[in-house]
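Quick one: the structure is below, questions incoming.
Excluded from the complex is one protein chain; the other protein chains are retained at their positions.
A and B are the chain letters, set down in written order, and residue numbers restart from 1 in every chain.
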Amino acid sequence: MVLRGLSLEADEGEIIGFIGADGAGKSSALNAIAGVIKFEGKISFGDLVYSNPKESQKLKPLLGYMPQGIGLVLYDTLSVREHLDFFADVRDLKKDAAFEEYEKRLLEMSGLSGFLNRRAGDLSGGMKQKLSLICTMLHRPALLILDEPTTGVDPLSRLELWEILKQNAKERGTVAIISTAYMREAQKMDRVLLFDDGEIIPTLGDDDASLEESFFQNARKKNKILPEIKISNAKRVANAGEIVMNAKGVTKKFGDFTACRAIDAQLKSGEILGLLGANGAGKTTFIKTLLGLLQIDEGELYLLDKKISDANDRKELKSKIGYVSQRFALYDDMSVRENMLFFASMHKIDAKRSLELIDKYSRELGFFDYLDDMPKDLPIGINQRFSLATAILHEPIILFLDEPTSGVDVIARAQFWKLLKELKEKMGMAILITTHYMSEAEFCDKIVLLKDGEKVADDSVLNLYKRFPNATSFEEIFLEFYK
Amino acid sequence: MSVFAKELLAFFRSYGLVLTLIYMFTVEVYVAGAGVQIDAKNVPVGVLDKSAGGISAKILSRLRAPEFARPLYCKSQKELSQKIYDKEIMVGLIFESDFEKNYYKKLNPQINVLVDSTAASQSFMAMAYLQNIIMDFNKIDFPVELKTHKLFNQNTDSKLFMSVSELLSVITLLTVIFSAIVFVKEKESGTWEIMLLTPVDAKTIILAKSLSQIVIIMFGVVMSVGLILFQSFDVPLNGSLFSFFLLTFFYVSTTAGIGLFIASVSKTVMQIAQLSIVTMMPIIFLSGAWTPIYAMHPALQFLSLFSPLRYYIEGSESVFFRGSEFVDLLPYFGGVLTLGVVLYAFGFRRIGRLF
Partner (left out) sequence: MRFRVVKAFFVKELLELIRTKIILMPYVMPIMIVILFGYGIKMQVVGARVLIIDNDHSKISALLTQKFQNSRYFNAALSNQSEAEALREMKKANLDAILIIPPSFEKNLLKNVKSELGIFVDASFPSRANTVETYVEGTVLSLASEMGAPKSVITLNNRNLFNEALRDEEMIVPGLLGLVLFVAPAILTALIIAKEKEKGTIFNFYSSSVTKLEFLIAKLSVAFTLHSLNVFILFALVVYLFDLPFRGNFFLYWLSSELYILVSLGMGLLISILVSTQILAVVLTLMLTMLPAFMYSGIIMPINSMSGEAYYIAHAYPVMYYNHIVYDAFLVGSGFESAKNVEYLLILALYALGFFLVGLLLLKKELKS
């Protein structure tokens, strides 16, 4: 059962928001309303009533839909202009003066007027989403359904996207149902529905504090609060304050495109360094060069005081580095326990010790009950924690985490950060973590902000607060860097 | 090693793949062997007999199953030709009205034969059968008896040949695909990166993964050989079974190397598809399975040295049919192994590297 008992009413011009973690049921709800998936129940839009995709055909001309994921509805090799023409043709739109006028306005609002001949594949994440949005709006739909259109997009583009949506709602009375991963965006919507485990949970208020509290209350009611995370008998792997990673002027190009340009960064043990930026800013590329998965074009890299020039230099360091990749690359056809055993053996930990460690971490990190389940059957929060456990089995000094909190619900995220704090303080680990949630900056000790492949900020959290005394949140601080 | 065990586990958990394996190695081989015959069998024959005599009847009575189907009698040349055009008959025999006369008067009696030569090798063979029948009938006063021994495959039974050929094709196809998939799956789900970062040497990982697929395929081969070749078809084995398995092992390893190579240079599945076809076709084709190597253009003969299937086919045929000795097979082993080593080396460099 993916979604249960959703009831919703909306008026003209209203913007409704769906908020919740991955797998909570937001996408399923949106898909059902859009008529692209089977469902039970009845939906009515104006005079139209439908209870399955076939019947929803009559709705389709009035519907604008954007699925989850950046640029998913775009064709990489087609230009902006060609996209607009394509959607106009597919929707059988009359190309009269009014239409041209409207199209021009959309292009201006999204800032794409100057990029008509650029191929979709060459656009940045934010631009792709903006293009996707205007293509979806081209036929002036009465019902707009957008699945996480702002996820992973830079804060400035996000603002612009909301501008477009608000304008549209005001002028045309479009009903918009939008899901988002950012609780802050609740403020931009008229109403918010919170999703958890396929159900709607009661909301306590409008601001994100009360929204978070709603989640916590709900979890407590269902006895779902996970146990206190604590690492016992932690072994100290390093003394705090030593420089474990030093990157100088790291540059990485893919053909003509420069993903990272001359980035300097330092990581110390006992410290959490947050690498922030929108999708496409270069975070993942940078981490991959640090790991050796990509070759550096220019610059120097030092890990644990050793200069890295080729794979040989890394040989001894492998057992001192841990890594959790985006979307937690795990083997779907093996259980949690089997996955952990496998990776433990790859790190040459013997079987007896592996089992001990697995037992310890699964209890302390709260996934003991799931040891024999398959990753794809588990909620993303559990997968997140066991991926982390897998990465620290061999007690590394440096831990690289690539967007481990993406799509995870608010409670799990809070606990995850608690865990990282334990690792940093009790074991002295050096942690480099990337995220597109600007608000998570406050859990870090230091921040490096990337924009379009370049470093635009590199400072401790405390200093940033001092520099921008008027900012009420990190989002606002970062907006400064984007303007 | 755990990598090896993991791969085996993953494979057996995937029902689709297991079914495919079983199907290809049993049903495919069986059907090919049972059905596809290269010998001419059941050749449809048409007859236009204007001689109305006993000799023609006697000759016709020798056209028997299984080589020939019951002759269809036609009333005119036109009808006979039409039947050939429509591919209802492959061979048409015409006895002219003076045939019987000529026979008794010893005046060079002739039978006109129309042959549909679009039917590849069958038309040759049908002609050959006819020739034999006629020669037999003629009882030439030539005091030489031709004692023909068909070695290694006494009945030139196609079953054996086709099933072995099909088995080899199945091995090639599945090995390349399975070994390519094993790597591409990791690449796609991102787990390959994690593997590269562990202290275990990339070479070991690659070998272990390939080995797992090799073992799976070998298992299929054993299944095929045991159930189909021996049980159902009674294929003779004049050589040593051990040599065959050893040779198979080397061949499968090399082919897995090809799969590795393809996986390492492909970025998308489309590319894998194209590359697989592009490499497998010439390999199968230059291998001598369909045309003997010495009959090919010299340029192609040279190229066939690079086809591992060539060595494998010659080697396998030698083992199954010719009963060759182990020593003779060494050049085959050598050929296959060299190719294998080169492919693996390339594969390592492409995807096993960190920077």
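In this section, contacts are C-beta pairs under 8 Å (C-beta built on N, C-alpha and C of every residue); 3 or more make two chains touch, one makes a residue touch a chain.
It should be emphasised that the depicted structure is a prediction, and the values quoted were computed from it without experimental measurement.
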Residue touching the undisplayed chain, where the options are A:Pro61, A:Gly173, A:Gly205 or A:Gly241: A:Pro61
Option touching the unshown chain, where B:Ser169, B:Thr191, B:Ser210 or B:Ser224 are the choices: B:Ser169
Selected from A:Asp47, A:Asp92 or A:Asp256 as touching the chain missing from the view: A:Asp92
Among B:Ile272, B:Leu309 or B:Leu339, residue touching the chain not depicted: B:Ile272
Residue in contact with the excluded chain [from A:Ala10, A:Leu48, A:Val73 or A:Val456]: A:Val73
Touching the absent chain when the full complex is considered, from B:Leu21, B:Val43, B:Leu60 or B:Ile216: B:Val43
Those residues of chain B which, in the complete complex, touch the missing chain: 20, 24, 28, 31-32, 34-44, 59, 84-87, 90, 103, 106-125, 127-128, 130-132, 134-135, 137-138, 140-154, 156-158, 161, 166, 169, 173, 177, 181, 184, 268-270, 272-274, 276-278, 281-282, 285-286, 290-292, 294-297, 300, 314, 317-318, 320-325, 328
Missing-chain contacts mapped onto chain A: 31, 34-38, 53-54, 57, 60-61, 63-65, 67, 69, 72-75, 77-78, 82, 85-87, 89-92
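Just so it is clear, only the chains that are shown with their structure count from here on.
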Of chain B, residues touching chain A in the complex: 2-3, 6, 9-10, 13-14, 189-191, 193-200, 353-355
Chain B-facing residues of chain A, complex: 288-289, 291-296, 310-311, 314-315, 318-319, 321, 323, 325-327, 329-334, 338, 341-343, 345-348
